[in-house]
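Contents: one structure, followed by commentary.
What you see is the complex with one protein chain gone and the rest in place.
Chains here go by letter, A, B and C, matching the order in which they are written, and residues are numbered from 1 within each.
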Amino acid sequence: METSFLSGLALWLRGEIYGVTGIPVLSDLALDVIGIALLLGIISMAAIVFTYAERKVCAFMQVRLGPNRVGGRFGLLQPVADMLKLMSKEDIMPEGADKVLWALSPALLFVPAALVYAFFPFDAGAVLADVNVGVFLLFAISGQAVLPFLMGGYASNNKYSMVGGFRVVSQMISYEAPLLFSLLGILMLTGSMRLEDIVEAQAGGLWFVFLQPLAFVIFLISAVAETNRTPFDLVEGESEIIAGPFTEYSGMRWALFFLAEYANLLTAAILATTFFLGGYLGPDFLPGFAWFFLKAVLMVFLIMWFRWTFPRTRVDQILSFGWKAMLPLSILNVFLTGVVMCALGLV
Amino acid sequence: MKAAAPAKRTETYLLNMGPQHPSTHGVLQVKLTLDGERILKAEPVLGYLHRGIEKLMESRTYVQCLPYTDRLDYISSMNNNFGFAMAVEELANIEVPRRAEFIRVIMAELNRINSHLIGIGTLANDLGASTGMLYCFRDREYILDIFNEVCGARQTFHYIRIGGVSGDFTDKARSLTEAFLERVPKFLAEYDQLLTGNEIFTRRIVGISPMTAQEALDLNMTGPNLRATGVARDLRKLDGYSVYGELDFAIPVGEHGDNWDRYQVKLKEIAESAKIIRQCLDKLPEGDIMAKVPKVLKPPKGEVYSRSEGTRGELGFYIVSDGTTKPYRVHIRRPSFVNMQGLDLMCRGMLIGDSVSAYSSIDPIMGEVDC
Amino acid sequence: MELKDRVPESLRNNVLIVKVDELFRWAHANSIWPLSSGLACCAIEMMSTATARFDLSRFGYEVFRPCPRQADLLIVAGTLTYKMADPIVRLYEEMPEPKYVIAMGSCAIVGGPFADSYSVVEGIDEVLPVDVYIPGCPPRPEALIDGMLKLREKIMHPERVAEERAKWAERKKEREAKQA
Partner (left out) sequence: MKQRYLTAEELARIKGEFYTVSIDEEERPPIYVSPEEFLPLMKMLKNDHTLSFTHLSCLTAVDWKDTIDVVYYLFSELLGAYVVVKVKTIRNHPEIPSVTSVFPGAEFEEREVYDLMGVRFTGHPDMRRILMPEGFKGHPLRKDFTYKKPAPPKATRVGEIEKEADL
């Protein structure tokens, strides 16, 4: 494995800690803790940066200026103020709520959203949990995100929340299938489920977005649907069902939903980067992780662009589109990939 | 698209939308009876903004009544002023100077564009495209600039008075209007790009909440909601009141009476209104802007029903005079109020997501509905 | 409720606690999310305030939340009728503390031109505790922005409000002394 800046840093740290403690297990453990802390840092930073970015991008699309008073000319402290405010708001629990489920929901939503970050190769060798069935595990974990929405929607004892909960289940389950099928072609091409192998397979500039353009489009649409963003933001369709499952949540609990939403957004962008855009690969003048984040941020911008341009689809449209268009197309993509691979004698 | 009745027996439930709901345009409350997401019945509950304007007018003089009309349908105040002023003029036999008539038509048509822009913007916003709304509001500001120039207000103008208009149509207002007219085709093209040409937007409104011409006529509906069903009834043409008889314009009609047609009719009416304004600017004569109206206005005994084409349909003022300075009874036929009867028909068999587009395509203004 | 009021007496004037309070006050003042609820005419001006020309988002106040649970500010934009009074009280009570109310427009302040009507509440301060009054019929968007900045000042510097109140009380006493 070639070394990169991040993995080199990790190696050096491991050596230092080993030098101090002298126990190999402890140094591994310490490194894991540092890694987890870093990832959580990235997630919460992502939420802060993306709320700011979203407001600026939105303002840009809507011929406005966006925040520019709080914290200097560019309003850089705006998300900090929002965060602090949400932390100190009153915590209201509705009277008729199912208290345990209600309180668990935001936390449970955040866990899978954060857990999947363990599998991402931010740079060559810089993976927290380097497992050889990475893709499989990743989707197994992120699939759990459906339940907390339903829990929150059910437990709130509010009809809007309930409708939102129903919507989220039908929508996320429908789009899980095309999402996975769209990646099958890539797995066939690389022959590995390890994410780093997938990235390495794209070395030499032949990114999978060029080999699998159809899969990329399907993946992008499904990923937007999975993250519940416009045009598929039926879950919290503001003008229809107020805030969907989150209608009754206030203050920090709601902020956790918010955090999970932006963590999922970054996840979607990172997945697109890893699978289709060559991950951390790029010309040498920038380190690998810089390329990685650059591509991810570009993807995030693209998804935000969708949000501020498209209207919202309707619930029956989104489902029929998922099952009748996305799924057959993604299976066709798998089939075509197989045929081409056979013809080229790659199997 | 109406689905067949579900084979399994399911329980219906009641969803209460409003009076505070982001897409009910103010304080409309709608009780939706739902089967899953499908609407079985929609019952509008009105009155959350009932301010008793009709009663208040009975204790005001005719001149004092006029500002209340501003606050009826608060995004087409000019048209309301126009309607009330016409009613009182008919009652008191006041002849309005020609220049004032033209200025009135210019203002009423500008306000129609303004109101339709808000209608389109809120439709876009309710469908989730908030950028569309922001664009509509951006273009609306240029109309408000003109109003600001002629009367100094942005919303409740009180500009069209009994007997004429309160201030002259200045050269600056004229140049602003001309600049705005040049913008009209540009922003219409922009909406075509952003909304009309958008596949998702199209699919959300084509074929949704359809209504036949007969149904609309039975429900007494008027205005763009009626014209979308294919009935070319426009009081500006039919009655030819004020100077509309001398102007050349078309009545855009729809075909299926669905949300798409209502949206298209509004877009086309913007273009037609721009045409009317252009003609009025060309024909605008010199002269007085105010007729000789007695300081104390005492119309003769009698009653009058005078109607005009408001932005939402037939806006009628029924005034009974007992010969004193105050009207004995004023009744306002509010188009939004009558059009609200169509809501149940429009929502039936649709999904929750369609109900919001039905609200915004019917385009009620609660100040007018509740009066 | 500030931290200062929760800690023991001896810690009240501790520099750290005062600073933490100040920080949270700053956060509250700079991140006021209004509830997107309009009653009447003024609601249109409220919407205009958020749009391109006036751009409320410059101050970070453009996040109009549809749900009272996540909102900080109730802008009562329009005429309040008796029928609407119950829902508006409920909306207010659904909002989490700290929460603020702006009375926008003359209808919300005293009932405006409809004050003598049978169905209109004469001023929302009969119903809700109001923080800032914005006169006008309807107020221009600039006035709403100014009102929100006034609210910001009020949150950031509660002591100024107290000073102002003390001055008013003094003046009132003087007036009464003169009359007597």
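The working rule: contacts are C-beta pairs under 8 Å (C-beta built on N, C-alpha and C of every residue); 3 or more make two chains touch, one makes a residue touch a chain.
Because the structure is a prediction, the values reported are computed rather than measured.
Visitor: Touch partners of the unshown chain, restricted to the chains that are shown, please.
Guide: The undisplayed chain, in the complete complex, is in contact with B, C.
Visitor: If the hidden chain were put back, which of B:127, B:289 or B:338 would touch it?
Guide: With B:127, B:289 or B:338 as choices, the missing chain is touched by B:338.
Visitor: Kindly note down the residues of chain C that lie in touch with the hidden chain.
Guide: Given the touch definition above, chain C has residues 1, 82-83, 85-86, 89, 92-93, 97-98, 118-119, 121-122, 126-129, 165, 168-169, 172 touching the missing chain.
Visitor: On chain B, where is the contact patch with the chain that was removed from view?
Guide: 46-47, 50, 52, 54-55, 86, 90, 217-221, 233, 238-242, 302-307, 314, 316, 318, 320, 328-329, 331, 333, 337-338, 340-341, 370-371
Definition applied: only the chains that are shown with their structure count from here on.
Visitor: Using mean C-alpha positions as chain centres, tell me how far chain B is from chain C in Å, no decimals.
Guide: Measuring from centre to centre gives 32 Å for this pair.
Visitor: Please work out the Cα centroid separation of chain A and chain C, and write it as a whole number of Å.
Guide: Those two chain centres are 38 Å apart.
Visitor: Would you give the residues of chain A that are in contact with at least 2 other chains, written as numbers and ranges?
Guide: In chain A, 62-64, 238-239, 242 touch at least two other chains.
Visitor: Provide the list of chain C residues touching at least two other chains, using ranges where the numbers run on.
Guide: If we look for residues of chain C contacting two or more partner chains, we find 51-52, 66.
Visitor: Could you list, by residue number, the parts of chain C that touch chain B in their complex?
Guide: Result: residues 35-41, 43-45, 47-48, 51-53, 66, 68, 78-79, 81, 83-84, 87-88, 91, 113-114, 116-120, 137-138, 140 of chain C touch chain B.
Visitor: Show me the residue ranges of chain B that touch chain C in the complex, using the header's touch definition.
Guide: That would be residues 19-22, 26-27, 47-53, 55-56, 59, 67-68, 71, 74-75, 118, 133-134, 137-138, 140-141, 154-156, 366-367 of chain B.
Visitor: With touch defined as at the start, can you tell me which chain B residues reach chain A in the complex?
Guide: Where chain B meets chain A, its residues are 13, 15-16, 21-23, 36-37, 124-132, 134-135, 138, 194-195, 198, 200-201, 203-204, 351-356.
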